[in-house]
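The complex appears here minus one protein chain, its other protein chains still in place.
A, B and C are the chain letters, set down in written order, and residue numbers restart from 1 in every chain.
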């Protein structure tokens, strides 16, 4: 059947709550309103306001109480309404959510899922289009995943809730309405390893989240120009499935990493560093990065110039091929 | 005369306050106590408690009011008592301090200096040995600098306070007591370009802050083993003086980046990504990284195993030379 | 002797005066009759009374225009202030020219009083740029979207004024939901300790998007929060322009005269959706809306002015025409307004010239001049 990414995540939340009454969903406007993107639609009506509830407007409070609830024995799914509003919760995420288990020598488990609609492309006002993944991936103790398709949206949500480690679930908001025909529930192998979404010979395109679709479009366009692109969807940013990426680059000899986040210390930096180390003799060109710029996220009318698109990817493919 | 890093920064603060009465110094315990590291010692006694004052225990409040004071026309120097306690101020730093000037289309200037004692090696308890530089360097709008010597401590502090952009001044706390013979005041040239602290032919060691001294010791040890290391002190992490680093690597053909911060998305990732792109044909070995591990900062008794040291650097030098 | 450690701490005082009045101050009945209050005199001449009414009328018209522009795809989103005109206009009116306003994202009424070109604010919602007015010219800070954060900026600015022996006052606006954020707490904490001349003005419009006030606090009222900071907590009927003015004026004068900061809770109601993207039918009833409509601040002011014989038809029509004029200007400025130069994205990030910024600027420039995709690469 045909479902959108938002519907797939909603379905995953519904089933997780139905199967395990320790699963709680809370955040700002997630209850009665069903979330500003309707991802939690129907949960309060079905499970009541002890299982799905609205919190005060305080993000550090949402994560901090989620930690306490997890210590008690619940499996909290906390929503941060938008990427830019995770920042007030930064200390609770970095100093506690990520570190408490290690601090406790393994006696504490924090099965907390933090849902974050992220990224740009929806013409929003400032603070609603951030790509904060580097902040989380640099922080040891967090698992960071992001779906590029409705199917992965469902599977990664179920896996995040089932995980005994805290998981940052980055939901590409501009793809919430992207549809695909899938069979739910998705069973099958864990989705935390990278996936080759399209095979190719000339250049490996490494992407994730909102850029998976863009990369596949670029691969189509490149084909017309005679370039064969292999598209690798990371799906998990921490841990990072370096093996799949390196195996692909060893074949193609070239790589372009694509992400919305600003270039400096974006995921492209880490992937370039790992690939040049692990595939040093296989590289025929440096690993290149098609990313957002090192500026604050732009106003809506200018975001299309800022965000990586097919052209920016193809420019770098061309540069890589020119080596 | 012989001064420690702490004294050099104290001297820079004193002179800046004496020369410009719009310079304010505030934070937790910076007044009467003179700061937990005594870096602000004597400022309140000399300039009074309107120029140097203790704040409530609230880091977001410290940065948020610094922004308001800067809008009014002051040049605030705000102290975050320790690296790990910058996290509660993350939203004010990332969403406002870094972005307000851009948001205002250039009408607002925020000449705010945020002083942060950072890094490990002093046997402290948790949260007092963090290396948060990646969080700031990934955030467009911030200037991020860190001294490796008392002389640079003085100069970078003066330059930070003089800057009309917000500056994150990362002070390597384990080097506060490091002495050197210098003439103060230090006059120009600007210290935001990288500096070759030791010339060499075989491998370029890229370092900054607390690791400058360690890298120089490694160069000494390497010399005995017949390897000639060139040591580049970045001094400024944003902007990053890529040219100086690349010029060095083009000569040596090999590079090892050293920092305390965890490896994944640490500065080493960005430097590796830039160097492999800018010096692709000059590299005889991949850019390697001698860093802290991707774990929470360890307890005091284990930090020596975690922190990069001469041996870890030499291991990677050896690996680089083996290519 | 031994008592001292446990004796009330230094600087402590009796706390009775800290408690907010049981009832919000209201001076105007819905029918416009004035009930004077000795503690809250309304020191406004006839011209000012009319000017306040005028500003509210203009605010409502521009607000409607903004909603229309959004419906026509000219704005990405818009946060209406319908029903909150008195709370905004009358409170900002209580300031003097040198004073500063630190708004959230909903204070169109305050902007009108500060003579900020409304279109300049709407450019934010259109996405032309992130802001488009000079805060120093109007002493009106940039709209602030992260909830509660601007309270600290207003407090720091006021601390600066005090250090500088400058008699200006700052006023910061936030909502009922905003009182839950840690930053709001830290702002009132700093303001109390530093005795900064800042007035914290909460528009309690009963909702934070869909979340009602009962989910934000268990306190009897938001004004009660003042007690924990050593601030006076005041309350007013935020749909009563005269009460709002008188209460705010008192707090502003106290702050200016060195009496320290204050917290004001203005009780009002958000008549429109949270923003144009919101669907309020999911969380509030038609009855509630109709009931709230009966307390409309503009009608109440109109009734009052007519009772006093200050508002004849000609004047009313004049205001209406001015309002139309404002709406027309807004429409002209916003409708199909050009996007601006993408290269400007690199112009304001830093004061300093940076090679890395220049390099990325050059990249975009090259992309802009590159042949269209599919063209010859």
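The rule we apply is simple: contacts are C-beta pairs under 8 Å (C-beta built on N, C-alpha and C of every residue); 3 or more make two chains touch, one makes a residue touch a chain.
On a predicted model such as this, the values are computed, not experimentally measured, just so you know.
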Among A:91, A:130 or A:230, choose the residue that contacts the chain missing from this document, as touch is defined above. A:91
Tell me which residue among C:175, C:230, C:280 or C:342 touches the hidden chain in the full complex. C:230
Considering the complete complex, identify which of B:18, B:57 or B:199 is in touch with the unshown chain. B:57
Against the chain that's been left off, what residues of chain C make contact? List them. 1-2, 4-6, 8-15, 18-19, 22-24, 26, 30, 180-186, 189, 192-193, 195, 204, 206, 212-221, 224-231, 237-240, 260, 267-269, 291-292, 294-295
Contacts of chain B with the absent chain, listed as residue ranges: 28-29, 31-34, 36, 54-58, 60-61, 84-85, 87-88, 123-127, 221, 224-225, 263-264, 293-296, 298-303, 305-306, 310-312, 314-315, 318
At which residues does chain A meet the chain that is not included here? 24, 50, 55-56, 58, 60-61, 63-74, 88, 91-92, 95-96, 100-109, 140-141, 143, 163-165, 239-240, 242-243
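By our rule, only the chains that are shown with their structure count from here on.
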Centre-to-centre on C-alpha atoms, which chain is most distant from chain B? C
With chain centres taken as the means of their Cα atoms, state the distance from chain B to chain C in Å. 39
Could you grab the centroid distance between chain A and chain C? Build each centroid from C-alpha atoms only and quote it in angstrom. 36
Two or more partner chains touched - positions in chain A: 60, 84, 87-88, 126-127, 264, 293-296
In chain C, the residues touching two or more other chains are 129-130, 146, 182-183, 349, 356
